[in-house]
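One chain of protein is taken out of this complex; the other chains stay put.
What follows is chain A.
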Amino acid sequence: MVYKNIICPVCGGSCDDVQVNLDKKNGTIDVQNACKMGNAKFQEVVSHHRILKPTIRENGKVKDVSWDEALEMAADILVNSKKPFFFLGSETSCEAQEVGLHIAEYLGGLADSNATICHGPTVMGIQESGMVGATAGQAKNRADMIVYWGVNALESMPRHMSRYGVFPRGYWTKRGRFDRTMVTVDPRVTPTAAASDLHVQLNPNSDYELLSAMFTILNGKEPHPSVEEITGVPISVMKQTVEMMKESNFVAIYVGLGVSSSYGKHRNIEIALNFVKEMNNYTKCNIGALRGHCNVAGFNQLASYLYGYPFGLDFTKGYPRYNPGETTCVDLLREKDVDAAFVMSADLMDHIPAESAQYLADIPMICLDIAPCPSTTAAEVVLPGVIDAMECDGTFYRLDNVPVYFEPFTDSPFSETKSNEDTLKQLFAKVKAKKEA
């Protein structure tokens, strides 16, 4: 049967035009309009490596158990922990993340999500400076200049350029690519840089200096000549870029981890945001983060709405605290500051530095996921995951913080659970029963 307008649950692009032909009888799925990553994820519905049974590790051996046994053991680990840590990954719905946050609050633990190892510093920069933002649709219809700064959009969000950024025909950009100028700022010659009109190839870790110099130029002053050696970019190119921006009608800047993850971190974002504010004295200019993980923006929205902070939530004192560098995932694990972990819909072991990963493998870990990965290998308890937007409904937030409600085209393959939200609710009930016993 053919299903149309399915939401893709892979990256922050949340493409809503995916067409799926699912043949349950023969176990095949044909996917149209999705990118390579999206197509691969849709194939998971019928894949042979899907995790279909809960497992536990007993005396070093992994064995299949019933759902009830797995949930019991998971609840035991969490209840017996003095400081449990919840990594509520982004490849699931806000509804599931919400239950996870409530369990963390109930147990006085800590909760974090992919934001912390993704655009966490971007969010911190926004807290410092505020943000001139726009929805992706605004950029599509209005922007005649696109800047990809520290992001390889063609490979991290493959359809961004064709859906929102560069190629689509917008209301005021009717000729699509021909009505737009595209600039990429990246130390590497990426496919995105190769497709650009101008590639500003800066030295690694010099984003702050480059932005400062461009800010100086925007204010009509001459930057110090040493900035050429530091950034590897001639001042004439900086001036040309600033002029191109000023002469455009609407500039949309998309930042990636190249800005927020290199030296300078949230200060890079802070100055970029201030630069954008200043640029609005000359033309319309906005900035947005190209959020690679599916519902990573959703966790920020949800945690801010529920507890006042966007990520790195610490409930150990009975009320929410937020101190990046102390209450955030990589730091907690590096400092060996938690004694059990619940990892949902994210292969955390794969994404964090060795010191943190080693400690994560040392402590009891419960992992909810759909396919074998380093996190499931190191976990004490593995709970099979339900694939959001394919097997259950829920809400994602798109890269521009627009909520997107998704509906499934097939059912959960498990009689024991309808969704990850359902699994977490069952776990929460067991945790409460044990805690209050």
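Keep in mind that, in the parts below, a residue touches a chain if its C-beta (ideal position, glycine included) is under 8 Å from a C-beta of that chain, and two chains touch if they have at least 3 such contacts; residues count from 1.
One rule holds in what follows: contacts and distances are computed from a predicted model.
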Quiz prompt | Name per UniProt, for the chain absent here [options: "Glutamine--fructose-6-phosphate aminotransferase [isomerizing]", "Aspartate carbamoyltransferase regulatory chain", "Bifunctional protein GlmU" or "Formylmethanofuran dehydrogenase, subunit D"] | solution = "Formylmethanofuran dehydrogenase, subunit D"
Self-check item: Chain not shown: contacting residue from A:Y164, A:F311, A:F396 or A:F428
Solution: A:F311
Quiz item: So which of A:L257, A:V296 or A:L399 would be touching the chain we can't see?
Solution: A:L257
Quiz item: Looking at A:S14, A:T190, A:N300 or A:S419, which makes contact with the chain not pictured?
Solution: A:T190
Practice problem: Using the definition of touch stated at the top, determine which of A:G12, A:P54, A:G120 or A:P384 touches the missing chain. | Solution: A:G120
Exercise. Using the touch rule from the top, list residues of chain A that touch the missing partner.
Key: 10, 36-41, 43-44, 47, 49-50, 60, 112, 116-118, 120-121, 124, 150, 152, 154-156, 158, 187-190, 201, 204-205, 257-258, 260-263, 265-266, 292, 311-312, 324-326, 328-331, 334, 347, 349-358, 360-361, 370-374, 377-378
